[in-house]
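The structure that follows is given in the form of structure tokens.
Left out: one protein chain. Kept in place: all the others.
Each chain carries a letter (A, B and C) given by its place in the written order, and its residues are counted from 1.
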């Protein structure tokens, strides 16, 4: 039997680094953290057994600095590196560097990573493997003449997408022929500046689409299993906001078919590691391969909640050369799980980032069915330099209504004070009748944002009363002169209102 | 279909009140808290929707004051009362008062509660129902002549127990005939002072016993199910310290038999509500009915973790007249779960209570598989007047080793500073080879306490270095005179040591 | 005691009367509330309003209460005479919009001299890995745009002026 690693370096920060460090500790592995200037006091450093400084706050000089990270791994005698998600997780140059240095990269080999990173390549590969893809071009569009030709074949509405892309950049929805050329030009220039590659391909735009992804695990011995789906249609500006499993939209049949297709997709590229196959599902429940994320996914916890499988531990075991301990029949998802991504953003001000010090922090995590994967603590200063994800609040319920009501309850107990967060926005989503019925697609949030936010009246009254009580308490404690001044404000303000009305 | 309550009064405090309040919120029920003078700032008040003051800190004047609690329930228009555990949970006079006032008591009817509350009655009832009981007397011992006669029949070693007893009070282990009379007299007087009833009965003492209990649920329609067992043999002075499920000692056969017997026991008294049938299991896996707890048990969470059933919600549904939503076949425990009861006690000082202010509080609850049912928060002052249970830390794992290692990891992250807690003691239990192998019985803790606690050397060095660093930092910031004084301490202390050695 | 608060430019008048120890009647608009209070710390309140429980965090600085209730933050102003006058005046004057975060200017949507509506986006700033539209806080004319598209800005630097 293969032996587990003794020491693993976690080349990441925030909640995902904390998540991986905890898994290591539970396996008797010594976790090694790395941190930048901005992260000297970060939670992942506090949770680690060992921690090494790797440079300035700018990611390119620390968390993306391949040489530096390899050097620290060697110095700390770490046998393997877990990249988390983001940063170096899908960087095949990094994978090759690890291979060269004899350090195990906890992820797929570089070849499947490269194939899946390039959208037109992966589409071609999937077609060969008989995995359904969204109708569209298999090659990048050559020129403007080719564009007209391909667009006619695909039909309107269509999507122009960057071949090296992701995250909605270099992407344009084209509804009519008149928009085609200008959209193509804009998409090309955006793709060039974002990915250093102007290649664009065209895809049919599906009506009322769902984004649904399948979690898979693949070991070195050809065993591949799927662990159910995650419904990721609640998105804002192509960013996932809330995920749930099972999808209220799928039936058992489609679910099984998608799982089997995901396994086929992974097998086609000789995949190894945890991975996620993303699909677009149209209103008729036809599904199409979108892309494969060759890493641990942000929203992996909801799959863990229903399957009882610790995906990070599986990643470590697979990377150490062990075989999967279970087969497809052993995986029996139980109940429902939801994740809310709590960001340091102001939902009342167009989701502007809100970095700063967390003066007061109280998490509802730890109650029955309530998990909180967070990367912060009371007194922590959320840095400007990185992703504004503070916490992933996850609930489990034996039924979907239970999971939702538990989430509403948990959110009502979550206190993060000092910075703005998206907590109030989630209450609007969860209490929306369409969401509760499970009747939504990727248009949900754009439509929600058009609706008036009628909530918060009760809180407003409580806030005014609280300010009144605080003011009253202070006036009782303070000198009598001050409270007399306060009383006279009434008159003064009356005068001022009259005055300002005349301006 | 029966309707769920709109408003429920929770007649308890601490972690269990918080637990019940959260369940109510998740069911759309308005939870009403009650609180004594000492509990004005308690967590259960903070979590409730409504809260009413019920009197002085002394339990008899507040949480045990039946009239007061009924009055508040009526004033708040609560349709039902959940008693939690302890206080009024097994008080049949309270049940009758609720019945008289038309308020639903969330628990069993008064008759099964009374039968199970009286040990000799329940033993007789169980014999009739063909539930195995520990060999011994079915009636209380009449007098000293009867004592000699019964002791001879039962054989040594034997246990003398209070007929109205519980919690080890009025209980004596008798190894030899010579000890019999004096032990009987002491047991009688203790029983009289503790339970206002001197009745004593005799039971055979079983070798290397295990305390294992079965969780059951019974509705109004004759449906009774069992939800697996809890191994409760890790006890200190007859108090449970750590519980786990499944028991590493049982096999599938004994487990099923015990479950079926527990259902039989509940059926024999027309039970309704969640309930726990406690058994003593001897080294040959023969099991004997010990008693039935007619309420929610402290350690109920571990059953919830493996079955996915929310026992408090089930209690509410049963009390509202609904039928159980599942049958025996639907209950499939998954994985393993452990609970550590974290008390405000000093394990290095004979477990003396340690009330006071929690200056710093950080719970590991909320990570994957880590639940923390606590009743405290940072800044909270643990009152003197009540049970010193601060928190129940619960872990789940797909295997027993995973649950244990997760518990060790979680305990290592748990920070409660300002008062002493039993956290360090749990690390000794969990890291003990006998515990890890699952090879233990009720003698485990008494034997552990005889062993030297060799741990803590690394922490000692870290503590000294921390004090050194703090001292150094202060000396750099403070006036130079002070740091000179500190340096000279070396010499002074040398002199003093010489001096004191001569005293 | 009578107090006047401003919240989102609307005035609210409260009347507080102590009925008995830790029992204050608050009148707000037409409604009366019976309130009792426990201070958990200087900034944490446990309020009981007509029997209902609220957990509140409250901060006070520069004549403004920051009150946090059920995940929502309310900025409640306790304006003095001169401050109210001041705000009214600046509202109609030139406003410099600065950035609190360093970041990269992805796009500039308006030009100097353009008219702008309150809430209309003027430029797009990338910070914390996200693109953020920076909107004008008032209607008027764009007098100046500080940075160029593609440039990096430090925290505190001028983005644009609107008058």
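Please note the rule applied: a contact is a pair of C-beta atoms (placed from the backbone, for glycine too) under 8 Å apart; a residue touches a chain by one contact, two chains touch by 3 or more.
These numbers come from a predicted model, not from an experiment.
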For the chain not depicted, the shown chains it touches: A, B
Candidates A:40, A:142 or A:476 - the one touching the absent chain: A:40
Residue in contact with the excluded chain [from B:2, B:357 or B:470]: B:470
Per the touch definition above, residue among B:21, B:234, B:344 or B:394 touching the missing chain: B:344
Sites on chain B contacted by the missing partner chain, in the whole complex: 344-345, 350-353, 355, 359-360, 384-388, 411-412, 414-415, 417, 420-421, 423-424, 427, 456, 459-473, 475, 483, 486-487, 489-490, 492-493, 495-497, 499-500, 503
Residue ranges of chain A at the interface with the undisplayed chain: 33, 40-41, 45-52, 76, 379
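Keep in mind that, in the parts below, only the chains that are shown with their structure count from here on.
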Innermost chain, taking as reference the mean of every protein Cα atom displayed: A
Where chain A touches two or more other chains, by residue: 412
Numbers and ranges of chain C residues touching at least 2 other chains: 44, 55
